[in-house]
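Note that one protein chain of the assembly has been removed; the remaining protein chains are unaltered in position.
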Amino acid sequence: DLVIPDLSYRTGPYAAGGVPFSDGYQDYFALLNARDGGIGGEPVRVIECETAYNTERGVECYEATKGEGALIYQPLSTGITYQLIPRTTADNIPLHTMGYGRTSAANGEVFNWVFNYPANYWDAASVAVNYLLDENGGSLDGKTIALVYHNSAYGKEPIRTLEDLSALHGFTLTQLAVDHPGQEQKSQWLQIRRERPDYVLMWGWGVMNQVAVQEAANIGFPMENFIGNWWAGAEHDVTPAGMAANGYKSLNMNPITDYPVLSEIQSLVHEAGNAAGDGSNLGSVLYVRGMYAAMLAAEAIANAQDIHGVADVTPAMVRDGMEALEITNARMTELGMEGIGPEFAVTCQNHGGTGQGLVQQWNASAGVWEPLTGFISPDASVIAPLIAEDSAAFAAESGITPGCL
Amino acid sequence: MLYREAGDFKTSYQADSQTFPIAFDRWRYWAVLVIAFCVVPFFVNAYWANAILVPFLIYAIAAIGLNILTGYCGQVSLGTGGFMAVGAYACYKLMTSFPDVSIVIHIILAGGITAAVGAAFGLPSLRIKGFYLAVATLAAQFFLVWMFNKVSWFYNYSASGQINAPERFVAGIAVTGPNTAPWAQYMICLVFLTICALIARNLTRGTIGRSWMAIRDMDIAAEIIGVNPLKAKLTAFAVSSFFIGISGALFFAVYLGAVEVGEAFGIQKSFLVLFMIIIGGLGSLFGSFAGAAFLVLLPVALKVIGVDLLGWPTDLVAHLQLVIVGGLIMFFLIKEPHGLAQLWRVAKEKLRLWPFPY
Amino acid sequence: MMDGVAPYVTADGRQIGGVLMDMRGITLRFGGVEAIKNISFDIREGEIRAIIGPNGAGKSSMLNVISGFYHPQDGEVWFRGEKRKPMKPYQVARLGIARTFQNIALFEGMSVLDNIMTGRLTHMKTGLLAQAIWKGRAEAEEVANREIVEKVIDFLEIQAIRKTPVGRLPYGLKKRVELARALAAEPKLLLLDEPMAGMNVEEKEDMSRFILDVNDEFGTTIALIEHDMGVVMDLSDRVVVMDYGRKIGDGTPDEVRNNQEVIDAYLGVAHE
Amino acid sequence: MSADFLYGIEVVLNGLMAGVLYALVALGFVLIFKASGIFNFAQGVMALFAALTLVGIMEGQVPFAHLINAVFGTNIHHFGWQVPAILAIFLTVLVMIAFAWAVQHFVFRHLVGQEPIILFMATIGLAYFLEGVGDLMWGSSIRTLALGLPQGGSLWVEEMTNGLGGDDFYGFFIDKLDMVATLVALVLVAGLVAFAQYTKQGRAMRAVADDHQAALSVGISLSYIWVLVWSLAGIVALVAGVMWGAKSGVQFSLSLIALKALPVLMLGGFTSIPGAIVGGMIIGVGEKLFEYTIGAPYLGGATENWFAYMLALVFLVFRPQGLFGERIIERV
Partner (left out) sequence: MPDSKETLLEVNNIEVIYNHVILVLKGVSLNVPKGGITALLGGNGAGKTTTLKAISNLLHSERGEVTKGSVIYRGEPVHHLSPEALVKKGVVQVMEGRHCFEHLTIEENLLTGAYTRRDGGAAVAADLEMVYTYFPRLKERRKSQAGYTSGGEQQMCAIGRALMSRPETILLDEPSMGLAPQLVEEIFTIVKNLNENEGVSFLLAEQNTNVALRFAHQGYILESGRVVMEGPAAELRENPDVKEFYLGMSDEGRKSFRDVRSYRRRKRWLA
């Protein structure tokens, strides 16, 4: 069988985000098992392991599951990703960090075993700025943008990109760090109220998101000028603030619509009593993202089966499948997920996909995230050099000679 | 009688003050050492090394360190995470600045640097006592973490602020980096732990140890009989931080390989190590080991039982795990407030009297 | 010796030397409470000096002044012919002044042996590094000091409880261990604060014997606070009497016993 | 007046109110410490638990649904009714009292006379336990607290003060929730101070903190006193949980607010109820002002956490028992 570990977190400070993602991830594999008897006829076995978003437990989970023949890891934590990059590389198991983790892993020549398609944090920063450019008729000259970020590796990721972009487009960037957990953000928001930046971008996760949305509403910051990244744009981030959150925007890489696959999951998985969670998250932003991640993994495995001609693939084969992955609109439609993500193709040089993202907006009265735009492309001319630089530094530091496997 | 003291007469004070005055204990001690050094390395696999043994060994060093400060000298500290971070970042800076110097030296130097930082943060202990001091050490914890997060020099200006341990060798064998063999990871930690434990043992049985304990038990009386409180407290902070720094360096370089300060060395770490020594037994080296083993093993064991054997949903198990760990802590304290070490001592005393009940 | 005070020989043939410790005009206040009011007295080398007085008279406070724990607002402390600068208690201990406490101040978490070994701290000098290595200097020092401590243990007949944690000991034995700890320091001047409280006659006799023997064999000077008049009168060479922070009497036991003010304030009607 | 200066004042005002919110958490600590010498690490988790229970009851959720479903293979979640807020608060208070009783009966009764650090450890066990129970009972997702507490800046204040400064001064910002919290906190503090200082139980409580054994020997019932204070602390935790939960939703991180209360405790003194509120205000103002004047402009921000502790530390060096704490008695 095909072993897929799911390093989830259903407890601890970030459980609210961890639960729906994991539900979606597992439910999709359950669907494949129920509907297709697995992937290429080989049943999928998901091993869930609780990390509580804690790096040591992440390592423990990794070590506990890798012996089972784990094919691909998706830890949903930048911290754990950093632990796993050297380990998975040494153990020859692919690591997929979808929209998080180490951005420069997009350079597949340095990070042979790490993939972060379809987009990464630097893409996200650029997409957000491009969106704002669009809103402002192509120029952000003289505008101010404040970045409210989680004071951790994760939160600091976009800073360098945004700095470059601010130089490029002439906007002023203010940085406001929020320490974990982020319950108290009065200072940051008072500062925002004083300085009245035109836009606020947010790199948040966990309780920080809910508090930020509430505080923004409190100071009367126009919600439509407040944009979170794709980890600050789930339902639970906005519901605690109630109507006050109406109009808040965020990035997303998987728009929320009525995907046909969801009803299949409903009938074949949930109603059969095989739901991973309590079933309440079906169709939510992070659920769909988890499902999307599972789909990408399944496609890569199917790819690997094609390439190598065996059903019971090894992790190394899955890596080959990932490197040859091509997601097309046709395929997504076929899978009942039309438009769940951009079209993209992975190559040895580019493990990062196209980097596209879209902007969605919260409609509080309806209680739904409404996609505002189509997929927006990041500014490759800014991102590519940054990735090249960072991955080169890593290669030098760890004595890696870049190249394809 | 299985276990006896009778017939174990000492003819010199030297023999009397040895670590294990009872022959049976001595045997067991040597047996454990032999197994740890000569048997385990041949059997250890990646899972055992990474999930259990290496964290256990490293936490044991940290627990010994904190136990010196809290258990022996009575100064409750919640700055352990911060001090481990000092060790880790010092080690990182040394490793990257002097790549040709042996990692062993780097780790020891990291301990030394941590000792200096620890002693500096120990200064307020002259005025501040008890829980006030415990809370005050949080100032160190938060400040250090903030500093390692903010000052990019510490993480060599990397984009995310993560630090990664480059590959380093001891006698030609990789001990850090992705290609380290599990047994090598295990051995380097074991060697450090053994040496640290020996040093700790020596310090705690002699003059310094007694001045620490005197300060702990009654600081005023200690001062009146001639203990210089400044010296006693600062040495305790320094020695303790030395060990904690070493454990932080190992934690970063050998165990995790990459850390982010807030996540790896946050306040949770301070609490965790404190829990270890309290559960294990304050003022007992054995307790440091027992506590570290308990808190490293228990969650893993519960998870294995719950998820792998009983097949329960992971979230349910995770929640039950909290309930059980919490429940056990309370249960043990009620049974024996002085920790696992004391439980062990009482068991031995009972054994000694066996078959009579008292 | 010092101060030109002539040595004298007591009835039982002990040699009393010059002034060892001289308290001059000590005044100690705590907020509004004046615990000691301008008291002067001296302690001479080799003698047993008792301090008595009603509860709250300021006796313990006086010992605390001597051991540097309380700092008097006024007055001078002279030790061995020199005026003592304001000192921290541990510095005083290093001058060779050891003491016991009224409310037992043993280190509850340590064994009897370790408690007594702490008494030797002022004599132990090896550095941190040597102790970390242990073998060699640290061990040699430990053994040498342990020998002295064992002598004290033998002397006080507490061999059997050597390894017992002091927390488990009954009150009387704790007092004895405290004395042992003080003796282990081989002090010049030994301060005892109610060493016999909570003992029965048999034990008091034991304790008296120890005190006399220390005084006799090692020539240790002793200052002692005690409420048992039998003990005070029998043991001490000279007695200071305090009341409400004032000195109301000073002299040989007989002089004090017949001092009317002392009788009124403290002894009460005809004591035995 | 210059806008910078006015904003400084605004920061101070907001610091005061943030401080009150910290104080709400600190109060629970103080109560228990005062009555038993127990440093209650579980206070934060209690706040979370109380708030979770309140929401759970209001929404008519079945407690332990997940566990029941897993064991019996059922699929139940809700009773299908909604409980009005007032009733739910009342029921939650009952739950907290039951909790207090259980804590005393199963744990602390057996630990009478132990050293403070052991008691502290027991509360750590309790924190784990309660966190697990809370999760099992009510699940770990984020809940919205629909008590209808006012939120958002007070327009009235903003308009009244708008004219004080120039064009770039927008009037003072004061959160309505903070104002409510301040009011509640003041009432609580006044009540608790009266209780502790002027009642027999209050005196008994302080006696218990000094010496468990002696308290027993004069006939003070430790059980009674402890159930009483733990109940009070539970109620205070509920208030804190509600106030903080209104900002962030009720979720795990609520238990971490305890960390914001510790410097407050330290500064105010572990044993002083008014100390909690005064300490809270000093910390609140101190950290916000530092962040405003130095932290954000020069140090890259996010200085509040450590600054609060440093501030408290500096205070302690001069007053080791905190502002209003009981003097630490040093005698031999």
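Order of writing sets the chain letters: A, B, C and D. Residues in each chain are counted from 1.
In this text, a contact is a pair of C-beta atoms (placed from the backbone, for glycine too) under 8 Å apart; a residue touches a chain by one contact, two chains touch by 3 or more.
These figures come from a predicted structure and were not determined experimentally.
Taking the complete complex into account, which shown chains does the hidden chain touch?
Missing chain, whole complex, touching shown chains: B, C, D.
What is the set of chain B residues that contact the non-displayed chain in the whole complex?
These residues of chain B touch the chain that is not shown: 346, 349-350, 353, 358.
In the complete complex, which positions of chain D touch the hidden chain?
Chain D touches the missing chain through residues 112-114, 200, 203-204, 206-207, 209-223, 326-327, 329, 331.
Against the chain that's been left off, what residues of chain C make contact? List them.
Contact residues on chain C toward the absent chain are 12, 30, 33, 53-57, 60-61, 102-103, 157, 168-173, 194, 197-206, 208-209, 212-213, 227-231, 234-235, 266-268, 271-272.
The working rule: only the chains that are shown with their structure count from here on.
What is the identifier of the chain with the smallest separation between its Cα mean and the overall Cα mean?
B
Between chain B and chain C, what is the gap in Å from one C-alpha centre to the other?
Here chain B and chain C have centroids separated by 42 Å.
Mind checking the centre-to-centre distance between chain B and chain D? Centres are C-alpha means, answer in whole Å.
32
Which residue numbers or ranges of chain A touch two or more of the other chains?
10-11, 19, 151, 179
Could you list which residues of chain D touch at least two other chains?
Chain D, residues with two or more chain partners: 66, 135, 140, 300, 302, 305, 332.
Can you name the residues of chain C that touch chain D in the complex?
64, 69, 101-103, 105
Residue numbers of chain B touching chain D in their complex, please.
Contacts found on chain B: 70, 76, 124, 127-132, 135-136, 138-139, 141-143, 145-146, 149-150, 220-221, 224, 267, 271, 275, 278-279, 282, 312-313, 315-316, 318-330, 333-334, 337-338.
Sort out for me which residues of chain B touch chain C in the complex.
12-14, 16-17, 199, 202-203, 205-208, 210-211, 213-214, 216-218, 220-229, 235, 239, 283
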